[in-house]
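There's a structure below that I have some questions on.
The complex appears here without one of its protein chains, the remainder shown in place.
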Amino acid sequence: MLSLVRSMWLIFLHMFHKRETFQYPEQKAPLPARWRGRIALTRDPDGGERCVGCYLCAAACPVDCISLQATEDESGRRYPEFFRINFSRCIFCGFCEEACPTYAIQLLPDYEMAEYNRQNLVYEKEDLLINSEGKYPGYNYYNIAGLAIKGKDKGEAQDEEPPVDVKSLIP
Amino acid sequence: MTNFWWIIGGVLFALLNTAAGLIWVERRMLALWQDRYGPNRAGPFGVLVVLADTIKLFFKEDWIPPFADKVVFVFAPGVVVFSVLMSFVVMPFAPGIVVADLNIGLLFFLAMSSLGVYSVVLGGWASNNKYALLGAMRGASQMISYEVFMGLALMGVVVLSGSFNLQEIVEAQKKVWFIIPQFIGFLIFLVAGVAETHRLPFDIPEAESELVAGFHSEYSGMKFGMFFIGEYLGITLISGMLVTLYFGGWLGPAFLPPVIWFIIKTFAFIMLFILFRASMPRPRYDQLMEYGWKVLFPLSLLNLMITAAIKLWLNT
């Protein structure tokens, strides 16, 4: 019983404390770098699209607001033919970023995306793709993956031996 | 006769505006106690948020679920506002400023305020929704339990003042406010009053963490607004009653007119109600019933008996 009175008293005393509110439009909160806001598609160090269209973000999305179609260019790199995020459904959970094996999809510290028309919340690839490596500079998926693309043949990725000579019998 | 209508008009105007204003007051006060600002954009200090809220409520779709009992569903929210307003009929705001100076005023208050439970029960039942019905049942049993010793607690005051007439009760406190001789009675009435208005921490019929929104889950638009207004009117009523019965009503030093003293005291209790909301956790339902029947009920009986005994002893 006394504890109730005590907590009432303590809460009453908050009357004289400083307020924590940020008066938003005039005053902006400093956001940490890992803030889960606007979703973007980043690029390789060499400027290529990082997204390889593996569909894992779409599968991880709990509200199913990501849809894409993978395709391949002449150099053997995969990329999304279209990549669409319906931000009117997005809950900014960051699962897509977590699922992404190529660090392509990243959530950025920016939340000012409100629109008067819901249709404008549907972002296509052109709207999502940014000219930056985002939070993971220097990462290039194809340097690690065993898939050959133009300019990086089999055995040229990180920690790879040159391709096996099938005709050799040397142990 | 015109005077009578002026009083009715004045009281109604004042009450409805207070109830509306309390929306803003509560949000500001809660914010204050939680280190926030609360509504601060519409108008000076955000007071116009009340207007915005009202407009919003009026323009919201007034949805009646197809599975509801339509007549009762529409009728229920009116009951609470009506019954609380009827209770104010006997409330003496100042000498002579009272709508009906009944000599059974206190009983009339008890009768009217307990009618409010119909609103909860009928609203919850008519919604035809399991959460609403659960809320309604909780409301009903809470009301029945707390009504009992609310009445018993008040009897102490009646014993001391020798009257059911509220004006006379106030007059009887000229020497000493009944808070002193009836401290236990006051505490019991305060708890019962909070329960009666199902305000936090006794908002068990609504309990949004368990029951969506309890008895008014299915309500929207102005019908929901009526429940809302009813709640704030209830707070005002209980605060007014507390002042009248235990804090000498309009009595106070003469540098302010009596009605102002009444308003100041009432507002102090309204603030207390809001502080309750800001600070107290909601008890479990069975705990609520346990406090009621096992602690407060015996205590109120004891209080009444001791008061009566002392009164008898003093009189003989």
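By letter and in written order, the chains are A and B; residue numbering begins at 1 in each of them.
Everything below uses one rule, namely that contacts are C-beta pairs under 8 Å (C-beta built on N, C-alpha and C of every residue); 3 or more make two chains touch, one makes a residue touch a chain.
Heads up, the rule we're going with is that contacts and distances are computed from a predicted model.
Asker: According to UniProt, what is the chain that's been left out of this complex called? Choose from "NADH-quinone oxidoreductase subunit G", "Sugar ABC transporter ATP-binding protein", "NitT/TauT family transport system permease protein" or "RNA polymerase sigma factor".
Answerer: When "NADH-quinone oxidoreductase subunit G", "Sugar ABC transporter ATP-binding protein", "NitT/TauT family transport system permease protein" or "RNA polymerase sigma factor" are compared with UniProt, the left-out chain turns out to be "NADH-quinone oxidoreductase subunit G".
Asker: Which chains here touch the chain that is missing from view?
Answerer: The chain that is not shown is in contact with A.
Asker: Hey, which of A:A33, A:A114 or A:L169 is the one touching the hidden chain?
Answerer: Among A:A33, A:A114 or A:L169, only A:L169 touches the chain that is not shown.
Asker: List the residues of subunit A that touch the chain left out of this view.
Answerer: These residues touch the chain not displayed: 52-56, 58-59, 61, 63-72, 78, 84-86, 88-89, 101-102, 118-119, 121-122, 124, 141, 144-148, 154-155, 159-169, 171.
One rule holds in what follows: only the chains that are shown with their structure count from here on.
Asker: For subunit A and subunit B, let me know how many angstrom lie between their CA-based centres, rounded off.
Answerer: 53
Asker: Taking the touch rule as given, give the residues of subunit B at its contact with subunit A in the complex, in rising order.
Answerer: Residues of subunit B touching subunit A: 32-37, 275-276, 278-280.
Asker: Show which residues of subunit A lie in contact with subunit B when the two form their complex.
Answerer: Those in contact with subunit B are residues 4, 7-8, 10-12, 14-15, 17-21, 23.
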